[in-house]
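Worksheet: one structure, shown below.
A single protein chain has been omitted from the complex, and every remaining protein chain is retained in its original position.
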Amino acid sequence: VADSRFFRKDGPFTLAALAAACGGELQDKGKADLLIDDVAPLDSAGPGQISFLDNKKYVEQFTQSRAAACLAHPDMAERAPAGMALILCQDPYRAYAMVAARFYPPSPLRPGIHAAAHVDASAKVAAGCQIDAGAVIGGNAEIGADTHVAANAVIGDGVVIGGHCRIGAGCTISHAILGSRVHIHPGVRIGQDGFGFAMGPAGHLKVPQLGRVVVHDDVEIGANSTIDRGAGPDTVIGAGSRIDKLVQIGHNVQLGRGCVLVSQTGISGSTKLGDFVITAGQAGLTGHLTIGSGARIAAQAGVMRDVAPGETVGGSPAVPVTQWLRQSAILGQLAQKKGR
Amino acid sequence: VADSRFFRKDGPFTLAALAAACGGELQDKGKADLLIDDVAPLDSAGPGQISFLDNKKYVEQFTQSRAAACLAHPDMAERAPAGMALILCQDPYRAYAMVAARFYPPSPLRPGIHAAAHVDASAKVAAGCQIDAGAVIGGNAEIGADTHVAANAVIGDGVVIGGHCRIGAGCTISHAILGSRVHIHPGVRIGQDGFGFAMGPAGHLKVPQLGRVVVHDDVEIGANSTIDRGAGPDTVIGAGSRIDKLVQIGHNVQLGRGCVLVSQTGISGSTKLGDFVITAGQAGLTGHLTIGSGARIAAQAGVMRDVAPGETVGGSPAVPVTQWLRQSAILGQLAQKKGR
Partner (left out) sequence: VADSRFFRKDGPFTLAALAAACGGELQDKGKADLLIDDVAPLDSAGPGQISFLDNKKYVEQFTQSRAAACLAHPDMAERAPAGMALILCQDPYRAYAMVAARFYPPSPLRPGIHAAAHVDASAKVAAGCQIDAGAVIGGNAEIGADTHVAANAVIGDGVVIGGHCRIGAGCTISHAILGSRVHIHPGVRIGQDGFGFAMGPAGHLKVPQLGRVVVHDDVEIGANSTIDRGAGPDTVIGAGSRIDKLVQIGHNVQLGRGCVLVSQTGISGSTKLGDFVITAGQAGLTGHLTIGSGARIAAQAGVMRDVAPGETVGGSPAVPVTQWLRQSAILGQLAQKKGR
């Protein structure tokens, strides 16, 4: 299915191997040796292909699918068409991620420093790294093993990057310490000055920004997002957090573990998020707030006060989500009355 | 008028030549040989210069303008000052675009591959291309004739780019197929991973993103915008679409022909737009929606449901625009009552 110009496919694999890869259970052990060659969506999958059912909206497609095999929840087993082999699992989407990664593993690195890369003599680049053309690595920077620094990326003096990281083309990183398995997309900006100055009619006076950006392990930061370094304390991105495209994170912001920030979110200076906070697209948070673990912020919400752990808020200014929905409903009713 | 450090001016041209260039009609054939040397706004144009009247707000300026010539709708002819030559046309702004392009054509390319560009030996670069310093072109990539790849742009392995394209400085393109006459601004990111993972308390597991970005002919994509590749299906940008700056387009999104997305718009995964859809600035669309052809989305609208062809919506959550305006009016009235 995937374009071979961009993706290298492994396989085929037996159904048993795929069940093992995703921790699922073969419904029919007799099919353990069935060879599967690729992943595909329910509606286009055919012989030799495996699909997944994760959303009840697609049960109809499931019942009519010609996929050779499917990842599905045990509750759905009886709806499967005749002849379809099933791998039963509690979370079929997660299982699909593991199976798809088996067929399409990340491209192996081509270790080495390109002749047109510019690595300062005092920088330390560990074994197995791939440093592409035009990449610039500053003085005393440290790059961990098996990390990829793509073309035209710029790593500033003293920056530390862990092992197995992917640093995208054309991004810039300064004043930062990154953990392992961090994935930085192209065009990301990390470590520039925060927006700190003493305002006044005689001019706005820059306040030196003396902190860093600390990015923990297994973080992904999407294309063209910007993360400012701290003003004195650090800006911190907790382990496993996922940041989408065009997100802005101000100085001193702290994200806990596993936070998910959807694209175009903006978080102002010194706001602290707990673990597993989710902000939907274009959400905005003002500065110096505390957002509890597990909180959810709706799309385009404008958050101007603290949010309790587990709370869901929406609207601008943001209020608890049930109140926001009621407000929208009332407004609609008033407008309809007036429209008559 | 235009700064000669940045713009090379052609001309002068006769009024007849300019009328032919824009498909307009000379009001006074006796002025066919009048020489025109430049374009200029109504309020500053003088002898030898041509202007245009497109907006009734500027009729006063028109009647007092000292421009030698003007592009105007036939209905406006009688308001012209004495001595002003007119080229009559149905769409004076469009005519202006053609006349201005006559005076200020795009700079011709300087074909060749700069000694400091890095073009993989397996890449195919067609005749007439200009590849600037620091540009990187990956393995098996294909660049069509007369395309410009500006400085420090990075074109990934296998990417296909058509002819007469302009690829801006410092942008990055991977996993993508581009048509002809596509204009990519500086800093654009095309083809990076979509925001797809299986969420869970044990960590968010990446789902391999196995699709591409397909950009059809005559598309323009503004500076620092980001277009993610598909998760399995492709992300598609229809022919002639115009995307402004800092726009985010998620995986699997499909745009029809001639769509216009104003700056800071965000479109979440798998949403489909028909032809000639317009989204104003900072509009946000959630995922898996269908937006009909000719629909219009107001600035800052938050669209959370399908939009019918030709419908105009506004507000967050978005509602039909007349309802949104009524809501705003009612809210204003209530607040005024309370304020008393």
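The first chain written gets the first letter, and so on, giving A and B; residue counts start at 1 in each chain.
Here is the rule we go by: a contact is a pair of C-beta atoms (placed from the backbone, for glycine too) under 8 Å apart; a residue touches a chain by one contact, two chains touch by 3 or more.
These numbers were taken from a predicted model, which means no experiment stands behind them.
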Hidden-chain contact residue, picked from the options B:D132, B:D193 or B:D234: B:D132
Residue of B:G138, B:G156 or B:G170 touching the missing chain in the full complex: B:G170
Residue of A:T147, A:T226 or A:T279 in touch with the missing chain, whole complex considered: A:T226
Residue in contact with the excluded chain [from B:S174, B:N224 or B:S270]: B:N224
In subunit B, positions touching the absent partner: 1-3, 5-7, 39-41, 91, 93-94, 96-98, 100-101, 103-104, 114, 116, 132-134, 150-152, 168-170, 183, 185-187, 218, 220, 222-224, 240, 242, 244-246, 258, 260, 262-264, 276, 281-282, 299-300, 316, 328, 331-332, 334-336, 338-339
Missing-partner contacts on subunit A, residue numbers: 116, 118, 134, 136, 140, 152, 154, 156-158, 160, 170-172, 174-175, 187, 189, 192-193, 195, 197-201, 203-208, 210-212, 224, 226, 228, 232-233, 246, 248, 250, 264, 266, 268, 282, 284, 286, 300, 302, 304, 316-317, 319, 322-323, 326-327, 329-331
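In the analysis below, only the chains that are shown with their structure count from here on.
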Length of the line joining the C-alpha centres of subunit A and subunit B, rounded to whole Å: 29
